[in-house]
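First up is the structure itself, then whatever we jot down about it.
One chain of protein is taken out of this complex; the other chains stay put.
This part shows subunit A:
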Amino acid sequence: MRKLLTLTDVSVRYGFYEALTDISMNVESGELVVLLGANGAGKSTIFRTISGLNKPLKGRIEWQGKSIGGSSASKLVADGIGHCPEGRKLFPNMNVYENLRMGAYAVRRNKKALSETLEQVYTLFPILEEKKGTAAGSLSGGQQQMLAIGRAMMSRPQLLLFDEPSIGLAPLIVEQVFDVIKEINRNGTTVLLAEQNANAALKIADRGYVIEDGKIVVEGEREELFANDEVRKAYIGA
């Protein structure tokens, strides 16, 4: 398989606080890779660094073989890295359709692709088509998460970063969200998923990394992580 994204010894600092230390990881084309870690372990920082919101202090980030360590966030979206941020950040005053339309900002000139992707999103989330005129702020938590995912899909990314999509959702909805992520992956989008809910996340993942205090402590295939005692104790609780 083709290497899509590679991080080599990436360190990130907030002021004097070192948030990430020598992170090395990779994602291959077509994979669903999960990033496990507790609150404050550095999952979001990794995502922010990959999508260009934070600059790495040192280390190398390669996207399709090219270094992207200094690229701006907006350019990376156009290059095919989509980001579904933590906490379902939407544009609350815009309606569902307008939010999706904003998601397609990077591909706004390709009208045909735009309507195609919109069709895909509506097929995946019929509720969004039903509620397309409703203000995003008045949707339920689960619907907001669907919209956030749908909006991230609209830029037609090759790699989609999901930052804790299960946070604050009812268990039944969490299951739906993970099913949808699996579905998106099956349709050809590579997925990198940050989660605390290790059990649910590992079920759909191919591979995973465990991060603690800004360092990667364990990595491996799904079965290896499931079998790993420390992972079980810390994240699965069984």
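One rule holds in what follows: a residue touches a chain if its C-beta (ideal position, glycine included) is under 8 Å from a C-beta of that chain, and two chains touch if they have at least 3 such contacts; residues count from 1.
Quick note on the criterion: contacts and distances are computed from a predicted model.
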*So which of "Branched-chain amino acid transport system permease protein", "Sarcosine oxidase subunit delta", "Succinate dehydrogenase flavoprotein subunit" or "Cysteine desulfurase" is the UniProt name of the chain that got left out?*
"Branched-chain amino acid transport system permease protein"
*Can you work out which residue in A:Gly37, A:Gly59, A:Gly103 or A:Gly208 touches the chain that's missing from view?*
A:Gly103
*Touching residue (missing chain; options A:Lys3, A:Lys58 or A:Lys89)*: A:Lys89
*Residue ranges of subunit A at the interface with the undisplayed chain*: 51-53, 72-75, 77-78, 83, 85, 89, 91-94, 98, 101-103, 105-106, 108, 151, 155
